[in-house]
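Every protein chain of the complex appears in place save one, which is left out.
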Amino acid sequence: MSTITRTWKVNGKPIKVRAPAGRRLLDYLRDDLGLIGAKEGCGEGECGACTVLIDNEPMVSCIVPVGQLADGTEILTIEGVEKKRAGRLLQQAYLECGAVQCGFCIPGMIISSYALLPKNPKPPTQAIRPPLSGNLCRCTG
Amino acid sequence: MNKAVSQSGRLIGQGMVRVDADGKVRGLTRYLNDIDYTGMLHGVVVRSPVARGRFKALVPDPAFDWSSVVVATAEDIPGENVVHMHDRTMPLLAEVGGELLYRGEPVAVVAAKTIELATEAAAHLRVEVEELPPLLTLQDAIAIFKKTPVKFDSMQDQDIVKGDLAKGFAAADDIIEAEYWAGHQEQLYIENQGFTVFPLADGSILCEGSLQCPYFPVHELNDPLQLPPEKIRVRQTPVGGAFGGKEEYPTMLIGYAALPALKSGKPVKITYDRHEDILFTPKRHPVWVRYKTGVKKDGTLTALECDFILDGGAYLTISDVVMFRGILHCALAYRCDNLIIRGRVARTHSFPCGAFRGFGAPQAIWGMESHIDAIAARLGKPPHTYRRQLHVRPGDVTPTGQILSKENGSTACLDLALQHAKFAQKRRQASRGKLRKGQTKYYGIGLSFFAHGAAFTGDGEAKFKAKGRMELALLDDGKPGVNIRVSSTEMGQGVHTIFTQIASDALALDPARIRFPMADTGLVPNSGPTVASRTTMVVGNVVYRASQDLKDQMESFASQRYFRGAKTVLKNSQFAAKSRRPLSFAKVARDMLTEHGPVNGFFEFKLPPDAKWDQVTFKGDSYPGYSWSANIAEVEIDPLTCELAVTRVTAVLDVGRVINPILAAGQVEGGLTQALGYAIMEKMGTGQNGLYDASRLQTYIIPTSLDTPIYDVKFVEYPYSFAPPGGKGLGELPMDGLAPAIANAVESAIGKRLRTIPITPEDLFAALHPAQGDNTP
Partner (left out) sequence: MKTTEKINIRFPQTLAEALRLQARKNTRGTLLAGGTDLMVQWASGTPPPARATSLWNLPELCEIEVRDDDILIGAGVTHAFLGEAKPIHRHLPALIAAAATVGAIQIQARGTLGGNAANASPAGDTAPALLITGGDVLLASLDGTREVPLDEFWTGYRQIAARPDEIILAFRLPKKGSAKERFRKIGARKAQAISKIMAASRIRVRSGRILSAAIALGSVAPTPIRLTQVEALLTGQALTPSLVAQAEKLAQTSVKPIADIRSSAEYRRWVAGRLVRDALENL
C-alpha cells in the first residue's frame, strides 16, 4: 500500500486528500467525502452510474485510483452540478421531460449530458445518443 | 425546484412532474448503499460449488482466525428450515446430509465488520460435497419430455381446456405445428440487491432495503425465524429498479441477513455486487412452447393445442403462478372454440427462476405471435388482415370462458397501430430475402398483437382484499396534509406521483399537501405486492376510494363544527358551505386532529360480485381487466454481416385511463427497450458448470442509447369503470410483444422464420447460410 496526499478541487471547493493511492475515486467520493450522488452499479466501468467529471472529462470513478489524480485536479460530481446555471437547466429538463424513473443512473446521466454541452450546446437528438451510450439505463432506455 | 402543477381537482390525465424526481436529479436520494449504518456487520453468502451433490460437511479452516466472524448455518435457524413461497420445499440454507440442488445454493452466511473480512472468512469455509449428475438446462428437460414423458419432472401442471379439440382438428383444412424457444433474461436493475436487518430488543427484526413487496418477507419467514408477522417489520428504501427482480428474492436476502443478525445481536447488511447479483438472483424463465393449430381455408382457427414449459430451476418458488399467467396468455388474443393449453414447470439443477416484468406472458406471446404469422403465411393472408379477422373483441369468449366486456380496446389498438405505422404500404417494401431496388440492407416490418391481464390471476384480488389508508397528519413542514399509506413501492414506475395525482383529485386537495412516504409494514396496511400490473388498477382504486372516505369524514366534521350542519364540500383545498366564508384545509385539519385524534380514510378492494373463477379447472374470469397492445417493428439486416438493427417501433396501447401520459410514455419506452434486449441481445444460458454463462456487464449485453430505435407510442383509452379512476395494467404490457414483432419483421426481411430468441447475427447467418453454419436450435 502507498498513501498519497494531494490537493484537488471538488465541486469548486479545495480538498486535501490523504488516502491509499489505489483507493477508487468512487470510494473516496462516497466514503471519505460523503458525496453519495455517484452510484456503484457494476464496479467494472461498464454501467456509467459512477460517472464524474475529472478536469471536464467524464470518467467512470470506479476504475480511477485516486493516486493518479494530480494536485490541482478539478472534479465535478452531481452535487456540484446545480451550482452551475447550465447544470440547473439540465436538471430541470430531466424533470420536465420525464427522463427520470428509478433514478439510480441519473447522476451519471446528468454528468455525461453536462459534459456534452460545452462541446455541443444545442445537440440534436442523434448527437445526444453517443455521449450517453456509456450510461446504462434500464427504466427509460 | 419541483414545480408540481399545484391546482387540485384535475391532475388525473396530466403530465405532473414526478414527486421524487427532484432528489434524484440532484443526487440527494439515498438508496440502501447510501445510508450510513453504524455498528453494522457485512454478510457474505457461502454457496454450493456444484450444480448437484450430497452436502457432506462444512469445514472451517482451523488456521483462520474466526474470533471476530459470525458464521450462521442451517443449524442456527431457530425454526423449521423452510421458506414459504408457493410451496414449502425450499430451505433457507442447505443442510449437511441433504442434497444440494443448484450451483450457488446457500449453505452458510458469514458476517464480519468489513465486507473484505467476511469475504475472506467465507473463502476459508470448505463445502464438502459428493457430486451427482445434474440436469442443467431446459433443452435437456425437453429432450426427456419428448422421448420419455413419464420421466419428465414437472413441479406444477395446469391445463386449460375449451370445447372439443379432436372435433376442432377434424374440422380443419390444414394443421400447422411449430416450436419456439427463449432463454433466460436478467432484470438488470442498475441498483443491485441489498438489505439490512436489525435485531431489536424485543426479539423482532427490522429490515430495510430495496424491494417491491414489503409484505412478502413478513409472511414468508415466520417458520424459519420463529417470528410472527408482527415481529418482522420491513421498510422500503428507494428502489433503483426492480422489474420483478426484487419481488420474491428479497425475502431470501432478509432471511440470510437475519440469521447472523439474530445470532450476534448486531445489524447485518448483505449487498451483492453486480457479478453476484447476476449469478445468484432469479431470472426470467426460459421457455419451450409448441403450438399445433388447425385452420380452415377461410382462416378460422378450429383447434389449438399448446404445450408451454418453463424452466423453473431447482425449486418452485413462484414459478407456478408464472406458468399460470403464461398459459392464460397463450391463446388469449384470438378466437378459437376448441383448445387445450398444457402448462408445466420443469425442474432443473439451476438457480430458481422468478419474477420478471410480464411474468410468463412475454414467453407465451413470443410463441403465439410468431405462430399467428406462420399461420397467416400458410393461408396466404397478410399478417395484419389475418389478425384483424381473428382477433377477439368485446363479446368474444376467452380460453377460460370469460366474456370480454366493452372495456377492451383490442380493435382500436390494432387498427391505430396499422394505420399509424403505414403497415400495409411499408410491408410492400419488405425484402423477403432479396434486396429491392435502392435497398442496401434487407428491410422487414413485423406486427404483434396481444393482451395483458391486469391484476392477480383469477379470484386473487377477491381473496386478497387490498387495503389502504389515507392518513390526515402533520407533514414534514409541520403543517397538515395527507399521507398515502399503502404497501405499493416506488421503483421507478412513478407510483408515488400517480397516487398523489389520484389522491389530489379524489380529495380536491393541493398535491403539495399530499405525501407518499416509503412503504413500511409497521405503518401501512397490506395493499399487496407491487406486481402484476395491479398497482394503478387495484391500489389506485383503493387510494381513490380511501381518499373519498377521508374527504367525506372531513366534510362531515367541518359541516358540524363550523357550518351548523350545512352541506360542506372540500374543493380547491378549502371547505365551503353555501353562503359561508370558506375555511382552509389546514384549519379544519388541525382542529379535526386535535379534537378526534387520528383521522384516516380506509378502503378495501373488492371485485365485482358477479366475477367467477375456478382455480382447479381454470374456468371463469381469469383477470378483472385486460390491457391491449399492438407493436410494429421495422428492422434492417446487413447482408454483408447479418447484423440486425431495429430502426422503428410503433406501439399502440390500451391501458385504460392514462393517469400521467409523460410517465406512461416513459415506462412504455423503457419496457420496449427491455423487450428489444430480450429479442436481439440478451443471451444467457446455464453453462456446464451450473452457472449462467453471461455473468458480467461485459458479457450480458443490454441496449444502450445507441441501440434504441425511434419509438412511436400512442394510447387509446378504454377505462376500467368498476375501479375509478379506471387505469388498467401498464407496467408489463410493453415487455410482452416486441420480440415476436421483431421476429416477424426478420421473417419479412429475409424470408426465414427464427424460432429462438434472442435473434443474433450468428443465428441470422446460420439461417441465411445453412451450409456453412451450425444449426442453432
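Order of writing sets the labels: A and B. Residues in every chain begin at 1.
The criterion applied here is as follows: contacts are C-beta pairs under 8 Å (C-beta built on N, C-alpha and C of every residue); 3 or more make two chains touch, one makes a residue touch a chain.
Keep in mind that what you see is a predicted model, and the values were worked out from it rather than measured.
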{"item": "Chain not shown: contacting residue from B:134, B:444, B:525 or B:703", "value": "B:703"}
{"item": "Residue of B:620, B:661 or B:761 touching the missing chain in the full complex", "value": "B:761"}
{"item": "Interface with the undisplayed chain - residues on chain A", "value": "1-2, 4, 20-24, 27, 43-46, 48, 51, 54, 57-60, 62-65, 67-68, 70, 112, 115, 130-131, 133-135"}
{"item": "Touching residues (missing chain, whole complex) on chain B", "value": "114, 116, 275, 640-643, 645, 681, 693-694, 696, 698-699, 701-707, 760-762, 765-766, 769, 772-774, 776"}
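Here is the rule we use: only the chains that are shown with their structure count from here on.
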{"item": "Computed distance of Cα centres, chain B from chain A, in Å", "value": "31"}
{"item": "Touch list for chain A against partner chain B, complex", "value": "30, 35-44, 46-47, 49, 77-79, 81-82, 88, 91-92, 94-107, 110, 128-130, 132-141"}
{"item": "Residue ranges of chain B in contact with chain A within the complex", "value": "1-3, 15, 17-18, 20-31, 33-34, 187-192, 238-243, 273-274, 491-494, 662-663, 665-667, 669-670, 672-674, 676, 696-698, 702-706, 708"}
